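Let's turn to subunit A:
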Amino acid sequence: MIPQEIYDTLKGTFGEAILESKLDGVLDPWITIAPERVKDIARFLRDDERMQFDALMLLTGMDYTKGRLGVVYHLHSMKWNHKIVLKTVVAAEQPHVQSVEAIWKTANWHEREAFDMYGVLFDGHPDLRRILMPDDWEGFPLRKDYQVPEFYNGMKVPY
Partner candidate 1 sequence: MDVTVAVHKEGVLADVDAGRKPAAIPGLGRALRAEEMVINMGPQHPSTHGVLRLELIVDGEIVVDVVPHIGYLHRCFEKHCEHMSNYQQVVPYVDRLDYVAAMSNEFGYAIAVEKLLKIQVPERVEYIRVIMAEFSRIVSHLIALGTYGLDMGAFTPFLYCMRDREHVLDIIEETCGARLLYNYMWVGGLSHDVKPNFQDKTRAFCKYFRPKIAELNALLSYNKIFIERTAGVGILPPEVAINYGASGPVLRGSGVKWDLRKNDPYSIYNRFAFEIPVGKGIKGEVGDCWDRYMVRVHEMEQSVNIIEQAVEKLPAGDVQSAIPKRIRPEAGEVYVRTETPKGELGFYVVSDGTQSPYRVKVRPPCFVNLSTVPAICRGSMIADVVAILGSIDIVLGEIDR
Partner candidate 2 sequence: MKDVLLNLLHNEILVYSLMAIVPLVWVIPFALFAVWWERKISAHMQDRLGPMRTGWHGSTQTIADILKLIMKEDIIPTAADSKLFKLAPYVVFGGAYAAYAVVPFSAAYVGSEINVGLFYFISISSVVVVGLLMAGWASNNKWSLYGALRSAAQIVSYEIPVALAILAVVMVVGTFDLQAINRAQSGMLWNWFIFQKFPFLFFALIIYFTASLAEVNRTPFDIPEAESELVGGYHTEYAGMRFALLFLSEYSNMFAVSAIATTLFLGGWNSPFGNFLSGPWWGVFWFLSKGMAFIFVQMWLRWTLPRLRVDQLMYVGWKVLIPFSFVLILGVGVWMLAAH
């Protein structure tokens, strides 16, 4: 299926949860979706006959500055060999996104990393803890406004 068809099918099924899209003139066409319907849309994309996106290639957090965080999903279908990119945008004060860990187990560690680096909270994730940083680190390193803390447990951080 070409990206336009994927967009039309999604728009038809989910209506106002599909926000924007950019399907032409870009290397990887993307569709922006609402953060509170992510899981339903993901399940539809995995299970529907014509879509069958059985592989989540990449799940990453993004910092879109001006107080907005985002999550980007790169999906791929091994069966039909088509790809699509989904994006969601949330506010930094309330960064709740539904977790897709139950749909693709790949997302388990990827969401932990997005939480660790950006502070995006994934609702429904069974074990949301930091993965790369130490467990008691404060702050979310990959945010654009991140300040490196001066001390960590009594040790000086920047040297």
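Before moving on, here are some points about what is shown:
Going forward, a contact is a pair of C-beta atoms (placed from the backbone, for glycine too) under 8 Å apart; a residue touches a chain by one contact, two chains touch by 3 or more; residues count from 1.
Regarding selection, all candidates are chains of the complex that A comes from, given by their letters.
Computed from a predicted structure; not experimentally measured.
Between subunit A and the candidates 1 or 2, a touch occurs in this complex only for 1.
Taken together, the subunit A residues at the contact with candidate 1 in this complex read 26-28, 54-58, 60, 62, 72, 74, 78, 81, 85, 93-95, 104-106, 108-109, 117, 119, 121, 126-127, 129-136, 141-142.
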